[in-house]
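Read through the structure below, which is laid out as structure tokens, and then see the notes.
All protein chains but one are shown in place.
Going by the order they are written in, the chains are A, B, C, D and E; count residues from 1 in each one.
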Amino acid sequence: MKFGILVNEGPYQHQASDSAYQFTKAALENGHEIYRVFFYHDGVYNASRLTVPPQDDRNIVTRWSDLGKKYKLDMVVCIAAAQRRGLLDENEAKRQGKDADNIAEGFRISGLGQLIESGIQSERMMVFGD
Amino acid sequence: MKFGILVNEGPYQHQASDSAYQFTKAALENGHEIYRVFFYHDGVYNASRLTVPPQDDRNIVTRWSDLGKKYKLDMVVCIAAAQRRGLLDENEAKRQGKDADNIAEGFRISGLGQLIESGIQSERMMVFGD
Amino acid sequence: MLHTVNKSPFDKNSLENCVRFSRKGHSILLFEDAIYGALKGTRFEALLTEALKNTSVYVLVPDLEARGMRMENVIEGVKATDYAGFVNLSVDNKTVQAWL
Amino acid sequence: MLHTVNKSPFDKNSLENCVRFSRKGHSILLFEDAIYGALKGTRFEALLTEALKNTSVYVLVPDLEARGMRMENVIEGVKATDYAGFVNLSVDNKTVQAWL
Amino acid sequence: MEEEVIKKFLYVNRKAPYGTIYALESLEVVLIGAAFDQDVSLAFIDDGVYQLKKDQQTSVDSGIGVKDFSRTYRALEGYDVEKLYVDRKSMEERGLSEDDLLVDVQVFDEAQMAELMEQQDVVLSF
Partner (left out) sequence: MEEEVIKKFLYVNRKAPYGTIYALESLEVVLIGAAFDQDVSLAFIDDGVYQLKKDQQTSVDSGIGVKDFSRTYRALEGYDVEKLYVDRKSMEERGLSEDDLLVDVQVFDEAQMAELMEQQDVVLSF
């Protein structure tokens, strides 16, 4: 079955991102397909490559990146939510005149239409939030 | 009177940062002193210089930066909370082997001891969170 | 002592617990979504009326107006304040506790 | 239809409202802090016992165990599940609604 | 990219405006989603009902320093988003009536709301 995943909260502060990850991983390991993981609201912070969690803690960002790589996941960060919160890729940084970008490997920035499309194309839409 | 301010949530997602700003501004305009504004938990995101809010919205980060400049505020971002969430200054970026930093003007990164010290040195401690 | 509450009583239990631990002569400030707790005609009117017997309750008007309410919608006895008034309340009370 | 709840019933009103809108034959999954709603002996035991009359209620065991609880602490009739079981519940129900 | 699929989308709004950003960013999804010609409904439950309260008053330079976005609900009609449902109990326990709301809505009891939810293909909660 084809799932769409929506992540509404950032890493660490709320368990939402952890739960979304565990669900996505379990779905993939059980032979299901993930159409897209969409990061909205504070969820965009899950895509920051600048995080340095303590050594004895999980690394939420690289965990997503690794899962994305292994299963060729489409992991999309909402552009409007990302701009508000300071999550940029190289293109966006240039366009906005910012001197740095911070998006991690495996994520891409795109519009809210990608969430709607995920709702249309997926057989189930799962929402993880606060 | 001397106030300490603690901000526990990031910009936009919760009103906590807005309320903390309005309180701080009102205190300063009424002749009070702010010993320190301490950003903890997701509050560290208030210090990201990469945010690009919509033109018709408030710019929470530059609002803090401007207030800090005008009143020479000590605005401290908790290092442990910041590392977890990807908020770095130039030194931290180097130390952690990261290729970019994202802290905005007027903020500095330091330890949790600065929060305790603010509690000791301030006459009132105000907490803004979720 | 000043208690601050920023959550809607419908959504979270902060106001209820704040009232439970506030004592005679304390002040309670309702701001952000907690202004809904100050309104007439809601399920929580009785809780606040009870609180008013022992404590002074304040509502932050900018938060009230943002949410489409005015002082005329507020339970009698609740006092209006603004950010400067919030600062003054914090000055006047030795301890401030935020019910997050 | 599958309802998912992730908040403690003591802290937020999500479980209460989820139960209010769930109908005969629906499933409810309690995970994250919502596992507290599945426990015996709490103030919310009656709410969940009521829900069990019409709906199937599941609790995510990893969240239960993280919080120091075990299936023996859970109200009779609530079923244990894990992340794979959560996936299966989502497959088995045409619509999934998260009560955030 | 999209195929010719028409799905039933329900946006469930259960949070008050301003205290958090969910109401505003949910509205942004609805507006973008309107371009996709799906069958869209909005449900307002719990504090979500407060999103529709008339007379909201704030701006970047006054009040709480946050933009008043409530007029956007009035614009929904222009995007063919016309199915707005309010939970009766949520409205009543807040002492509100339809006259207090800034747009026309249908007031649903629990059975009607539950049925609406059951008919959906995609439920987005904010």
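Assume contacts are C-beta pairs under 8 Å (C-beta built on N, C-alpha and C of every residue); 3 or more make two chains touch, one makes a residue touch a chain.
Here the structure is a predicted model, which is why all the values come from computation and not from measurement.
Participant: Given that one chain is not shown, which residue among B:Y40, B:W64 or B:F107 touches it?
Facilitator: Missing-chain contact among the listed residues: B:Y40.
Participant: Suppose we count only contacts with the excluded chain; which residues of chain D make the list?
Facilitator: 6-8, 10-11, 32-33, 36, 39-43, 45, 62-63, 65-70
Participant: Which residues does chain A use to touch the chain missing from this display?
Facilitator: Missing-chain contacts on chain A: residues 12-15, 18-19, 21-22, 56-58.
Participant: Touching the absent chain: which residues on chain C qualify?
Facilitator: 1, 13, 17, 20-23, 94-100
Criterion: only the chains that are shown with their structure count from here on.
Participant: Treat chain B as missing and name each group of chains that still hangs together through touching.
Facilitator: Contact components excluding chain B, positions unchanged: one piece.
Participant: How many angstrom between the C-alpha centroids of chain C and chain B?
Facilitator: Between these chains, centre-to-centre, one finds 26 Å.
Participant: What is the distance, in whole Å, between the centres of chain C and chain E, each centre taken as the mean of its C-alpha atoms?
Facilitator: Comparing mean C-alpha positions, chain E is 27 Å from chain C.
Participant: Considering chain B alone, which of its residues make contact with at least two other chains?
Facilitator: Residue numbers touching two or more other chains: 12-13, 15, 19, 22, 57.
Participant: Residues of chain D that contact two or more other chains, please.
Facilitator: 13, 96, 98, 100 - these are the residues of chain D that touch more than one other chain.
Participant: Following the definition at the start, I'd like every touching pair of chains, please.
Facilitator: A-B, A-D, A-E, B-C, B-E, C-D, C-E, D-E
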